[in-house]
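A single protein chain has been omitted; all remaining protein chains appear in their positions.
Which chain is which? They are A, B and C, in the order written, and residues in each are numbered from 1.
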Amino acid sequence: MKVGVVYKLESSKLAEEVERFLNAREIEVELHHIPTPSLEKCDIIVTIGGDGTILRTLQELKDPPPVFGINTGKIGILTHSNPENFREWLEKAVSGELEIEEFMRIQGESKNDELVALNEIAILSVSQARLIEFEVHADGNMIDKLRADGAIISTPLGSTAYSLSAGGPIIDPYQDVICFTPISPFRIGFRPWVFSGNRRIRFRLLPLRDAVAIADGYKAIELSAGDEIVARKSDYPARFFKIEKRIERISEKIKVLR
Amino acid sequence: MKVGVVYKLESSKLAEEVERFLNAREIEVELHHIPTPSLEKCDIIVTIGGDGTILRTLQELKDPPPVFGINTGKIGILTHSNPENFREWLEKAVSGELEIEEFMRIQGESKNDELVALNEIAILSVSQARLIEFEVHADGNMIDKLRADGAIISTPLGSTAYSLSAGGPIIDPYQDVICFTPISPFRIGFRPWVFSGNRRIRFRLLPLRDAVAIADGYKAIELSAGDEIVARKSDYPARFFKIEKRIERISEKIKVLR
Amino acid sequence: MKVGVVYKLESSKLAEEVERFLNAREIEVELHHIPTPSLEKCDIIVTIGGDGTILRTLQELKDPPPVFGINTGKIGILTHSNPENFREWLEKAVSGELEIEEFMRIQGESKNDELVALNEIAILSVSQARLIEFEVHADGNMIDKLRADGAIISTPLGSTAYSLSAGGPIIDPYQDVICFTPISPFRIGFRPWVFSGNRRIRFRLLPLRDAVAIADGYKAIELSAGDEIVARKSDYPARFFKIEKRIERISEKIKVLR
Partner (left out) sequence: MKVGVVYKLESSKLAEEVERFLNAREIEVELHHIPTPSLEKCDIIVTIGGDGTILRTLQELKDPPPVFGINTGKIGILTHSNPENFREWLEKAVSGELEIEEFMRIQGESKNDELVALNEIAILSVSQARLIEFEVHADGNMIDKLRADGAIISTPLGSTAYSLSAGGPIIDPYQDVICFTPISPFRIGFRPWVFSGNRRIRFRLLPLRDAVAIADGYKAIELSAGDEIVARKSDYPARFFKIEKRIERISEKIKVLR
């Protein structure tokens, strides 16, 4: 068994502790402070950091192994343990005692590029305070044409991230749906749409202004007039060791966000 | 084959036309201007009215036969034809040329009563401008405790009805989810939740004030302190003859609602 | 000098303490556990309770004397002291050391009745989950015609009460404006309006369904099709002994409401 450990530089000591803990169980360990696609060959990934560390790691991986998160940040909804109690839970993870859950990821394709996101693909104007104009289609059906600062195409897990700030609903993480939420739309009667996860959501940029599509806040591709992003459920979900009462944890996070 | 026709009194002439049209095809017809549970024994139900006529009819039926709606009202998202062109489409429906689609219904159980709804179960204070207090649980997980004018537990089809007015998202009609939206919540940081259709959503009324639970605007049961409504996906969906581009029709309705 | 003391029954002991405290300063005291219009003849009103006690007291008075509130409830934005420290502040109030501030009240006139409110006049459907339809005019200019569960016409002080729950903004208490906020409007593109306090806001009920207008949650008048409520700034403001940092206190209350 091989475990990849992704850690933030300020947690290198904790990373070594994790390494020793795993080596003592005769598990091979790879340490990475920058996530790379090679992590895909590991049997398990351990992240040391916050939800952001997990998001960045998963972006590098086409078909990610299961993730175990040690939380060194603020409230996380994806992490499994903290620096104090990681041994107990990591022991269970590597010995196969913890169930593995799958969560939908979203992929976005443009002419030349591809993005994958666990939370959202945000499409934003290149100029602050300047609108972009776009159409939204679902499986070939035109849903709307609108002007806005941007738009967010989010997964259920991402519904409590950027989408929430833009006015989106909270979505059950175990559901396969794609949520479309405009950001500061010029017309005031727009509402978020929750589409079936089987639909292809097509975002088509109209000539008003260039835009940029950003996956989980990290990876970006540029869009010009006429360019499209076709978003759909990825064939390769994220996999996480099971957390008890995940929906209660989301509910707790929301209370903190008020 | 037997077809039940439910019509509003002002459309009795149209109901007779429909009867003659069906009789000419050797189909037995039952005319009802008030829907009754006996309609369940028909092979098809034809409604003459608006979406409201369909909602009221389905409330009477445990396991409803497929519905064909002739729209005499304003914009309908459930109806199939209008008084002018019903022959063409009804012909297809009775001859088996039209596919049948199923849509989730929601059922709500209290101590002594049961409700079923295609759009929503709304739970509202018995006194205007006076809050009720309640807890919301999903599968035994406490989601929140809040004070509000009321709350709406809606199906995907109901997401464009009362839930929309209260701030809920628009939900793909082909998805199995339950949407929970509070009405004018006292605390301002509450957002609608979109739960998996497999969850049991438990609404528990706290002692502040009595409430009433109303299914699709018609059927009501009273709730006192400590009473609960347990809402879940009904085992018996609504069935409708297929409408082309249903999601575009919803999108058109939303534009009219702005 | 004569001081009227309005107290909730459970605070009768505290009311006697206040009476002794004032009598010792040779101030005449009238005790009321139900507020009456005769309180208008007092020089000062002391309330023992929460913001609700103040609201109910002011509703009885055409031209109210200055109010000093002793808070026995939860967070109040109108009260001046609590049961522990009332002596220090009441001393200052009766000796003229505290400035008096005026806050706009709103009055609503229908055909036969009149209401006055410090927070809001809420107009609501008589039937739960059933819309009313109405027009809103400002100084004879038609602003909109809409269907909703109801509408709230609020003062700046009332902006953090019912209006906030319905989606209204937070308004500087020292401003003279009238805020109009619909409750769960059927059409989704409606926003609250903040009108100049000099305008006459006319609410005209259309024939869909009867309504009830409720001032500050207590006094109600019934409205039928065609009936109107004309709301405008009252000639008689509420007067309160000055509270330091009133706007910070409102900001604190909002944080608690999240």
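The definition used in the following text is that a residue touches a chain if its C-beta (ideal position, glycine included) is under 8 Å from a C-beta of that chain, and two chains touch if they have at least 3 such contacts.
All figures in this text were calculated on a predicted structure; none of them were measured in a lab.
Novice: In the full complex, which of A:Ile183, A:Ile201, A:Ile229 or A:Ile247 touches the chain missing from this view?
Specialist: Selected residue, touching the omitted chain: A:Ile183.
Novice: Which residue among C:Gly4, C:Gly50, C:Gly168 or C:Gly217 touches the omitted chain?
Specialist: C:Gly168
Novice: At which residues does chain B meet the chain that is not included here?
Specialist: The missing chain touches chain B at positions 187-189, 191, 258.
Novice: Would you write out the residues of chain C that touch the absent chain, in ascending order?
Specialist: Chain C touches the missing chain through residues 138-139, 141-144, 159, 164, 168-172, 174-175, 177, 179, 187-189, 191-196, 199, 245, 247-248, 251, 254-255, 257-258.
Novice: Which residues does chain A use to touch the chain missing from this display?
Specialist: 122, 124-126, 128-130, 148-150, 162, 164-167, 183-189, 212, 214, 217, 254, 257-258
Operating definition for what follows: only the chains that are shown with their structure count from here on.
Novice: From chain C, which chain is the farthest off, judged by mean CA positions?
Specialist: Using the mean of the C-alpha atoms as each chain's centre, the farthest one from chain C is A.
Novice: Out of every possible chain pairing, name the one holding the most C-beta contact pairs.
Specialist: Highest contact count among chain pairs: A-B.
Novice: For chain B versus chain C, what separation do you get between their C-alpha means, in angstrom?
Specialist: One centre to the other, that is 39 Å.
Novice: Roughly how far is chain A from chain B, going centre to centre by Cα mean, in whole Å?
Specialist: Averaging C-alpha atoms per chain gives centres 34 Å apart.
Novice: Distance between chain A and chain C based on Cα centroids, please, to the nearest Å.
Specialist: Distance between chain centres: 47 Å.
Novice: Touching two or more other chains, which residues of chain A qualify?
Specialist: 187-189, 191, 258
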